[in-house]
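The chains shown are only part of the set, and none of them has been moved.
Lettered A and B in written order, each chain numbered from 1.
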Amino acid sequence: MTTNPLLPAQGSGLDQDLDDDKFHEECGVFGIYGHEDAAAHTALGLHALQHRGQEAAGIVAFDGAHFNAHRDLGHVGDIFSSSEVIARLAGHAAIGHNRYSTTGETALRNVQPLFADLSCGGFTLAHNGNLTNARELRRVLVEKGAIFQSTMDTEVIIHLIATSEAASLIDRMTSALRQIEGAYSLVAMTENCLIAVRDPMGVRPLVLGRLGTANVVASETCALDIIGAEFVRDVEAGEMIVLDESGVHSLRPFPPAPRRPCIFEYIYFARPDSLMEGTSIYEARKRIGAELAQESAVAAEVVIPVPDSGVPAAIGYAEQSQIPFELGIIRNHYVGRTFIEPAQQIRNLGVRLKHNANRNSIEGKRVILVDDSIVRGTTSIKIVEMVRAAGAQEVHMRIAAPPTAHSCFYGIDTPEKQELLASSMDVAAMAGHIGVDSLAFITIDGLYRAMGESGRDADAPKYCDACFTGEYPIRLTDFEHSEAPAQLSLLAERA
Amino acid sequence: MTTNPLLPAQGSGLDQDLDDDKFHEECGVFGIYGHEDAAAHTALGLHALQHRGQEAAGIVAFDGAHFNAHRDLGHVGDIFSSSEVIARLAGHAAIGHNRYSTTGETALRNVQPLFADLSCGGFTLAHNGNLTNARELRRVLVEKGAIFQSTMDTEVIIHLIATSEAASLIDRMTSALRQIEGAYSLVAMTENCLIAVRDPMGVRPLVLGRLGTANVVASETCALDIIGAEFVRDVEAGEMIVLDESGVHSLRPFPPAPRRPCIFEYIYFARPDSLMEGTSIYEARKRIGAELAQESAVAAEVVIPVPDSGVPAAIGYAEQSQIPFELGIIRNHYVGRTFIEPAQQIRNLGVRLKHNANRNSIEGKRVILVDDSIVRGTTSIKIVEMVRAAGAQEVHMRIAAPPTAHSCFYGIDTPEKQELLASSMDVAAMAGHIGVDSLAFITIDGLYRAMGESGRDADAPKYCDACFTGEYPIRLTDFEHSEAPAQLSLLAERA
């Protein structure tokens, strides 16, 4: 889901996390059917998916009579920390959602799962991804008298279902899905079943698991691991899975389409202990690092990861290059979000609040810094400064992704194109900008090789790589007209 | 507005307030058009109306571009205490709402004013009263695909407006109002105007005032006093007032109907410093006390009010009877809602946590206790015990209302009929139940005499007195069928 980009963002303060200058996954979803502790397991699953969205979380459980909901802003471990909350979420089936949002309102009305009392019964829905024709659909629905509760694209789906004239809920939902465009992994629940859908091209991930007699769906396999569930398989692109008392049913509501999963999941978004489409994320990152070492070798005494996301690629780089791997940047585990730099004079401390150079590993050495990506480049500049201040003789940066020159419209929070460093500078200019002796990105073909291909097939690429190539596989209806988009809601209210 | 009576009430704990065993007003409304500090004035107006609803409050202001909202559970003085909150509520027009609810969910989704982005623009609505055909209308709307956000009857009005095919907002609203039945004072706001409506019989109160060039509407005149506004007149039964840049416009969307304002406002709900339909509430209560003294005189040394609502009637009773008025029950002003009786053994302290007998005024005397009404009788028993324990020789209770034997369906929170003491006992039985030497209620004719009539005109009573007489002037569509009403929402979620 995504939120209203026209409302002012709430300031993120002085958070010095190196992760700030990354692309961000916008959501994680989870669902379980047929377990008496459905909500408790959903809370654990969402916790394992916390990296996919830290702003808000919600769970809706169905107990045979009511849809018991709890949704709030904050981290899963805080929202669902009381046994009283879990006790209220009674039910044998539950779905849950983690939300990340930088631009829209941080408001309770935008916390998922969404719920509606339809004429055919209760219905609740959670969504990872982004619809690219939601604004147009919304406009038409409002004309007909629909009242929207939120500014989320996800709500369009519910109104399409509510106003559908099809008989069954599954038919209503199929009708709705055929009208929407975009990338989505959906988890929905009715009084009878739990429904999981992956968009026709399978851009966003979704996996199926089993815990005893219960069936589980989740954005990543790490959410299966935490509850001790067995991984069954990836949900296929364009597949609709229905979980009910009689088991797992697979439907195909869409015409066939080429499979194009998001390649950035492998580079940064997914957890290293997850499997996607049969591939270990950790192993993929090591292979990218190794490929990078082959593509752009440089003489050095030490390979240092930018923590924490650069570590697997750095290990791969070090193994391939036979240059020692060292933790040259130490992370302070105790930094919360609340620390305010207390004085003007010390603003320039930059990343030192969360990280410190390990001088012993750096001083007098030629250093290879390995990071997963460069977005705006702001933290790269600080990291390089810190490494140089610790006495590095040379600093060579190696990036485990191609330059990110294009925005994502499929559920990833990316800066406007003009803020992307790679959209306005070539590699040499970027090297100068961030102050390194050399800079290299993995090539797009190198990236595909690390993924087990012989290179990128320009006619039929195996992944969605629009952020690198600008080739968008799904139509961008809402963005086709140059005019400024209409404002989604006139209501301005904080959580 | 009212909420879903089918969901379990949240326990009110051990609140010992004497007001607990009263009928309760369910809401207060306020609106102002044409003042640069619209929201600040609305906060003050809601504060003056706090006695009409203490559970939640909300304000929506319109600044020419956005509808700026802030709604929360709690008291007005807490919700709107920060200058930052008021600053966010920019605008030259604003409406506000206080909510009281005992039965429904205490959830943010039920805090008013409601807001919707309609195809014709933003629309926000606040409601004091209760619709008696809301369930039926809701059922039909959901069939057509409407998605309700709340369990409030008020929301029906918004959906009727959203799906109306009339051209102007005023026409759409008129169309909606003609479909609803019940008691209501509405305050609504669009991008162009503020609209106030009183139901055809004028059951719930609504007044019009003026502050400089700004126009104001409010449930009671005390909300005009607090902002220094001048009282203009009562909004008439069945009148729709439109406030906009060109001033005050009066419309008549309904066919004429007999005027039947709620008589209980004069007995208990309204603040003593308010005027209603030209009558001072304080003075009305004194006259009721005097009438009561004439109807049921008894020899005694002292007249003691049950604080605080019984004071004006007790003053009237004392003046008429020439028996001294004394504060025989002292109120502790420092009791908040949070005190928990700390030990099982002292549960029987009862009302002493909030009140204490003033032994000096009571010991050895024949005491007349004056209270405004008896609902379940639970606190009356404790008060009488306390007065007897302080040494009263005799205790005579006089009630400034007739016996309340019938539930209200027009916006007042009343217990189920069977919980009303007067529905199952005659006066003698009640006297025994609460342990007094004598008990008398004012007669219905005496009550009308105190209001300036010659008595109740059975053919055309001047007030709604259904709680005393069982004669309901407005149709009770949702309650006509004996079957249990359908559940409004399957969603169960706490604030």
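One rule holds in what follows: a residue touches a chain if its C-beta (ideal position, glycine included) is under 8 Å from a C-beta of that chain, and two chains touch if they have at least 3 such contacts.
Note that the structure is predicted; figures quoted are calculated from it, not measured.
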Homomeric complex, total chain copies (2 given): 4
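Here is the rule we go by: only the chains that are shown with their structure count from here on.
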Degree value of the rotation bringing subunit A onto subunit B, based on Cα positions, nearest 5: 180
Subunit A and subunit B: spacing of chain centres that average the CA atoms, whole Å: 49
Partner subunit B, residues of subunit A touching it in the complex: 65-71, 88, 108, 115-119, 121-122, 142-149, 158-159, 162-164, 191, 488-494
